[in-house]
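A single protein chain has been omitted from the complex, and every remaining protein chain is retained in its original position.
In this document, chain identifiers A and B correspond to the written order of the chains, with residue numbering beginning at 1 in each.
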Amino acid sequence: MTTQAPRARHDPLTRGVWHDRNGRAGTILTAALLLACLTAAAGLLPYDPLAQDPTTRLRAPSAAHWFGTDQFGRDVLARTLTGIAASLRVAAVAVACAALIGSFLGVLAGYVRGRLDAVVSRLADILFAFPAILLALAIVAALGQGWFNTAVAIAVVYTPIFLRVARGPTLSVREAEYVKAAKVLGYGPARILLRHVVPNVSAPVVVQTTLALSWAILTESGLSFLGLGTQPPQPSLGLMVSEARNLLTEAWWTLAFPAALIVVAVVALNLLGDGLRAALDPREGTR
Amino acid sequence: MAGSGGPLRFVLGRLAGTAVTLFGVAVVVFVVLRALPGDTITAKLGTEAAALDPDQRAALTRYYGLDKGPVEQFLGWLGGVCQGRLGVSLDTGVPVRTLIADALPVTVELALLAMLIATPVGVALGILAASRPGRARDLTTQTLGLFGLALPEFVLASVCVAVLATVFSYFPDPGTYTPLTESVGGNLSQLIYPALVLAVGLAATIMRTTRTAYLENARSEFVRTARGKGVSPLRVRLGHILRASLVPILTMTGIQFGYLLGGTVIVEQVFALPGLGRLLLQGITQQDYAVVQSTTLLVATAFVLVNLAVDLLYRLLDPRTR
């Protein structure tokens, strides 16, 4: 995941996040989630999330099945963890694409200005004219269902947001005296971009990435809930909630655990985002 | 000194900008929902439209402009849309205009109801949190707000429906929807729960905006000046801090209302309300592109216009921008 890029031990950003109360909680929760996802992805779970067992239908949480079982006797814990791993995969693919393309276009538009900037910014404005969920739905409608198309839809929604986030700082850096000086000294655009623009753009982009990831998880599970995202029998948190809807009174655990995990993931990423913002802008601190 | 250009010029400028954006929106809708799934539409017209009578089929062929080039298709479609020709549903043969006319009031009412619930709650909680920053009530409110944002609508809606079914033996059914014109009480009893579900996330967003704006204004110099004049604490809070915070709060509320017009899909689906969101979803699952296209265009247009209204309102509220 993009937010988890390795950083030097004494990097002020990591230290700042850790000093912020929200940042610390967010880091711990996100790390725990990633660990759980890795466990699921590596096939280390005691149960197969797809294996049906008619003899263990709708069992309440127990020592054998911590989160209980669903109406097909499948282990809810295994399905929940596989589901959040799937959600995170979609979210990570989508946000990574949006962040890379959006930031690249934003820096390019902000640095080159001129007609390119006008066209790119106008395009972003037009995409902004759609409510996010509507745009995602329209794209899924055009491309068809499935997790990859969901990722594409989320990426399209978020690309203009990253574009704006990257373009602003690029514009101000471009006008800064030290950049003008660097130009006078004859440094090429590549050096100026790498030395001056990228460091200024990366901070807001990183913060935006955590928020985008949390929104992407909500969108992915929402689309799956509507039957437009991940398709059964693949476990997905949205689908699990959808299937558990009518079981709520007899088997609350089939809904409660997947729902709780979505909440935990979104809260974790938001807290991490708050922490990053506080570390990058001390005025916003919550320590 | 007084703003340059004058208000009329500003309004005209914004209207022109909005027109360009709307044209862009139409292009995007056309490209995404007409050009991308082009083959699907042709195929569907060949197979399923067999059930339609020749007139309806002809109307659809004309609507999609299948015999023309893409630019002509687009212009023809846009021209038709402007004259209210929104095509015919592939499944039922009902004109899309009729479908939308039936669905729109449901969604608008739902969105308004949700706003009506969420705005006072969000503003009150935001002020409550900001009045003692960093203290217990602030942390509690902020935690509630974070969970309000993180709790997916579909979970809340599902739980709500399950509880209604168990406790009140109430089962949502699109066939039994009561319009407002028929029975106010019956209508409200069907809309109040979905509105409450929508209001949770909304209130959380409005709470956060209120808190941030209120805190920022409470720290400002003019508030210290007001206190220095001996103005009472209540008047400082309402007349100065809250008054100054209203601009961002109203902006956020307006934007959220715009989002709601397209964001009711899940709630309408779970509560079986025959609104725009459900219409859109049915259109998507049945690949009924005339329905999807028109609904999307309508909601996006409404969103753009709501944003324009918010922008103009903002000018009215803040004398610095007049």
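In this text, a residue touches a chain if its C-beta (ideal position, glycine included) is under 8 Å from a C-beta of that chain, and two chains touch if they have at least 3 such contacts.
Definition applied: contacts and distances are computed from a predicted model.
**Student:** Given the options "Heme lyase CcmF/NrfE family subunit", "Cytochrome c-type biogenesis protein CcmE", "Glycerol-3-phosphate dehydrogenase" or "Oligopeptide transport ATP-binding protein OppD", which would UniProt use as the protein name of the unshown chain?
**Tutor:** In UniProt, the chain excluded from the picture bears the name "Oligopeptide transport ATP-binding protein OppD".
**Student:** List the displayed chains that the omitted chain touches in the full complex.
**Tutor:** Among the chains that are shown, those touched by the missing chain are B.
**Student:** Among the options B:Leu188, B:Val231, B:Ile255 or B:Leu312, which residue touches the chain absent from this view?
**Tutor:** Among B:Leu188, B:Val231, B:Ile255 or B:Leu312, only B:Val231 touches the chain that is not shown.
**Student:** Among B:Arg34, B:Arg85, B:Arg211 or B:His240, which residue is in touch with the absent chain?
**Tutor:** In the complete complex, the chain left out is touched by residue B:His240.
**Student:** Spell out the interface residues on chain B facing the chain that's missing from view.
**Tutor:** Chain B touches the missing chain through residues 1-2, 133, 219-222, 224-232, 235, 239-240, 243-244, 317-320.
Methods note: only the chains that are shown with their structure count from here on.
**Student:** If you average the Cα atoms of chain A and of chain B to get two centres, how far apart are those centres in Å?
**Tutor:** A distance of 23 Å separates the two centres.
**Student:** Sort out for me which residues of chain A touch chain B in the complex.
**Tutor:** Going by the criterion above, the answer is residues 122-123, 125-127, 129-134, 137-143, 214, 218, 221-222, 225-228, 238, 241-242, 244-246, 248-249, 255, 259, 262-263, 266-267, 270-271, 286.
**Student:** Taking the complex as given, what residues does chain B use to touch chain A?
**Tutor:** By the definition above, chain B touches chain A via 20-22, 24-25, 27-29, 32-33, 36-37, 134, 146-147, 149-155, 158-159, 161-162, 165-166, 258-259, 261-263, 265-266, 269-270, 280-281, 283-285, 287, 289, 292, 296, 299-300, 303-304, 307.
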